[in-house]
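Let me begin by handing over the structure; questions about it come next.
Note that one protein chain is taken out, while the other chains of the complex remain in position.
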Amino acid sequence: MNKFYHTLKTIFLLGWSIFVVFPFLWALSTSFKDANAITSGATYIPWVDFEPSTQGWTSLFTTGSQGINIVGPFIDSAVVTLIASLVSLILGTLAAYGLSRFEYRLGFVKNSDITFFFISQRIMPPIVLAIPFFLMLKELGALDTIFGLVLVYIALLLPIAVWVMTDFFSGIPKELDEMAMTDGCSPIGAFFRVVLPNSVPGLVVAGMFCLIFGWNDFFFAFTLTFTETQLLPVSIVSLNSSVTPWWSLSAFALISVAPLACVAVIVERYMSRGTMTGAIR
Amino acid sequence: MLQIDHLTTADAKVSLDDVSFLFEAGKIYTILGRTGAGKTELLRALMGLNPLTHGSIKLDEKDITEEPIRARNMSLVYQQFINYPHLSVLDNVAFPLRRQGKDKAQAQALASTMLATVGLGEFLQRRPAQLSGGQQQRVALARAMVKQSRILMLDEPLANLDYKLREQLREEFPRLVADNDESIILYTTTEPREAMELGNTMIVMHNGSIIASGAPAELFANPSTKDTASVISDPPISFIPGFVRNRELYFNEGHQAPSEGLLLPEDGPVTIALRPDAIEPDGAFNAKIGLSEFSGSQTIIHLDFDFGRAIMMVEGIETFAAGDDISVSIQSEHIMLFAPDGRNITLRNNQHG
Amino acid sequence: MLSSKHFFLLPALLTLVAIILFPLIFTVRVSFSSWDVFQSGLDFIGGSNYVRVFEDERFWQSLKRLSLLSIISVSLQYTLGFALALAVWKQVRGGRSLRVLFLIPMMTTPVVMSVIWRTVFHESLGPVNDILSAFGVAPVLWLSSATGAFISVLIVEVWQWTPFMFLLLLAGLVSLPKEPYLAAAIDGAGTWRTFWQVTFPLMAPISIGALIIRLIEASKIMDTVYVLTSGGPGTATETSSYYIYIRGLRDFQIGYSAALSLVYLVIMIISLTIIAKLLLRTLVGKDE
Partner (left out) sequence: MAKIVLENLGHSYSANPNGEYDYALKPVNLTWQDGKTYALLGPSGCGKTTMLNIISGLVSPSHGRLLFDGQDVTNIPTSERNIAQVFQFPVIYSTKTVRQNLAFPLECRRVAPARIRQRVAEVASLLDLGYALDMPARKLSADQKQLISLGRGLVREDVSAILLDEPLTVIDPQMKFMLRRKLREINRQTGVTMILVTHDQSEAMSFADEIVVMKDGLLQQSGTPEELFSRPQNDFVGYFIGSPPMNMINLEARQGVLATDALSLTHQAPTESSNLLYQMGIRPEHISLVDDTVANIGVGIIKKIEHLGVDGIVTLELAANVIIKAKTRKHTQMTVGTAMGINVRHNDALLYRDGVLAL
């Protein structure tokens, strides 16, 4: 009986691992192929199935008609994601702290309603906002600029930061900041001197989530930028619709998902320590 | 001097109901009450942590009702061992001094002296999480005391500690606050023994109100109401319904109760209160032993009478088998009588002489 | 009166209001206009856009398809994610690298991975049909048949987002107390009973949170569809968001698409609220 469960578990884990890894391995293999290797049907192992070529990778860093420049989009993506994440994290942390510690009241609107307002932004389908954003950024002259995208991404990421941090702060005993106040801190001082230094795990988790959702967004980048500013997801999709060879596409895809895949290591550490549970209820 | 008038709070689960008191400098006040009696709420209201719906707080003639928390010159030790997790023990205690504007060296010097006083001189560089519960609470105490604020409040500081650690800290506490002659110390507890042992004045709270206050021994001997008697008795006091008829005292089932030396009230129902020392083995009353348990050198025997349950305490360790019958006597000089409305109506002959 | 408590809340609140409120109000206004390719500007045509929404069979079809897709994919993600979390929960050897591996898909960009998946599902040059043929299975029309395209989208969604369920559920599992398990062992409960009587009830609040979050995100699905199938073949994989996108940004019927989005938003909020209430009642047994 026990052995049966164990075998079942092993098969399941093995099968899932293959499923997870498969597209990556396929892309890796494809990125070293040339036209021959691709048009002759599915091939897998370099040197055995096909003769590897590095043109998929070199084309990414060549400029001109033969090349696809990945450097520009990569930098744009990084800049937009980092700035928007940072701003969202700062504003979101402050708001989450306020909502978890003070009582706000505006007519019939209470704390829980404000929290819901923040988090409900995630329900909003991007399409609802896309057209007005387009017109608004056009008015501001911020279409096709990094500034414009950052602004939009803040609206996208702020709810995530508020959501994670509200739950995190509810797990920090309020006696801690009360004590700081009795020890002579103002409410703001208590937050910066005492609460913030003890919130690193929450900040890391919230920051990770912001980075993930920021880096991986496609739709707003797609509708609000054209040529001046181009983020990675948009450039790869535009390549996809043209006649770009599979090898360049695969190499491009692997580079653009690589930075965030590293984030998995950090997220795993916080998950295993149990410091993430506050972020779920 | 701390004067509170008509403190009333709302909103929280337990709220204060029109609490007034005058606290004098240099004294230790123990606030005794059960869970939910409003002890913590009183401290939090004084500190400014719970909003008042009514009432005022005056410290040395100055109205501080509206003062922000940090300006109140009070410190508070929580029941949970709350310290700043990200700071070393030394920096924890230096923290309030730094906020008062002292420079780093001066603050650390004062802090390490205070830590030596509470017996933590060797642990200055540790983090609070690396200390045992008792040591963590000592850090919290040191941090509260180092400020030398006018009011030091301790909210059930020993409740979460092991029995023996509790005993040890209780023993040390008077020494730690010995040279205090300016501060007002407020100490809450659910344990009558702790309250009586530590306080100059004991304040009894019940349902959000102060129901009695005074010197511990005096309060214990003459509790003004049934509630007070019940809160400050450990082991529990037994209340048995009874009545007075024709200048005689009876338990409800018609058994006559001893009343020698007691001045009985008019005919009517009374509650007869028996402390464990009011009952002794051998005598005219028969009871069944419900349970017997040891407590130190004493044996506590739960008795089931025809007219109710009561507890007897016998010196020494003796074995009483549960279920056995026993005869006991009831000492009228330890009986207390309460009116149906809860007032203590015990009057003794000698008090009138 | 501006006190310190406003210092915390106002910056974020004002930022969000400024960024969100204008577009939202604007959308409401536009939905009452006939703004399109021929007539750009805010005229007022009353509720005729809304009347058109209710007669638009293609929109309701896309909504039905979306519901089916999100319910199936989220259920699969939940079941698989829970199974994976349970499988690596107590595993020590190699456990950490497996956990990291299982998390990676959610960190990757959906559109980028969809580009890869397109090559994987390619009917003549892709590996899936190649491998299937080795087992004697005839080539499947992954992207050019209605069922195949729907299943492809489903597979990609499950691949991408099961890790998210796995993350939340495993984080919940590692923080569970151990006493209930000892109690169950003492009571003589086997693996199956222990799961249903101990693990599942203890995980109920986390399960609800995870399901709701995923349903919200899944209802917005559009990137994957855009790259993988472009809603096709025909309208076989066209979801609501994608349909609104076509009407708004491809056909440039701004007024009509604004009405579509608002109807869609209201439906989303109502149905998610109902689902949340239902989940709470069935999993936690709350009787308010």
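All chains are identified by letter, namely A, B and C, in their written order; residue positions are counted from 1 within each chain.
Methods note: a contact is a pair of C-beta atoms (placed from the backbone, for glycine too) under 8 Å apart; a residue touches a chain by one contact, two chains touch by 3 or more.
Since we're looking at a predicted model, the values are computed, not measured.
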{"item": "Touch partners, limited to displayed chains, of the chain removed from view", "value": "B, C"}
{"item": "Hidden partner chain, touching residue among B:A129, B:A178 or B:A221", "value": "B:A221"}
{"item": "Hidden partner chain, residues of chain B it touches", "value": "34-35, 132-133, 162-165, 167, 190-193, 196-197, 216-217, 220-221, 232-234, 236, 275-277, 290-291, 293-298, 300, 302, 313, 315, 317, 319, 322"}
{"item": "Those residues of chain C which, in the complete complex, touch the missing chain", "value": "177, 179-180, 182-183, 185-190, 193, 197-198, 201-202, 285"}
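Here, only the chains that are shown with their structure count from here on.
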{"item": "Touch-based graph of the chains, sorted into line, ring, star, complete or other", "value": "line"}
{"item": "Chain pair with the higher count of C-beta pairs in contact (A-C, A-B)", "value": "A-C"}
{"item": "Intercentroid distance (Cα basis), chain B paired with chain A, Å", "value": "55"}
{"item": "Separation of chain A from chain C, taking each centre as the mean of its C-alpha atoms, in whole Å", "value": "16"}
{"item": "Multi-chain contact sites of chain A, meaning residues that touch two or more partners", "value": "186"}
{"item": "Chain C partner contacts - residues on chain A that touch it in the complex", "value": "5, 9, 12-13, 16-17, 19-23, 26-27, 30, 38-39, 41-42, 44, 91-92, 94-95, 97-99, 101-102, 104, 114, 117-118, 120-133, 135-136, 151-152, 154-155, 158-159, 162, 186-188, 191, 212, 215-216, 218-219, 223, 232-233, 236-237, 240, 246, 249-250, 253, 256-257, 260-261, 263-265, 267-268, 271-274, 276-277, 279-281"}
{"item": "Residues of chain C defined as touching chain A within the complex", "value": "4-9, 11-13, 15-16, 19-20, 22-24, 26-27, 30, 80, 83-84, 87-88, 96, 98-113, 115-120, 124-127, 129-131, 159, 167-168, 170-172, 174-175, 191, 205-206, 209-210, 213, 216-217, 219-220, 222-223, 226-227, 240-241, 244-245, 248-249, 254, 257-258, 261-262, 264-265, 268-269, 272"}
{"item": "Of chain B, residues touching chain A in the complex", "value": "47, 49, 68-70, 72, 74-76, 78, 80, 82, 84-86, 95-96, 99-100, 143, 147"}
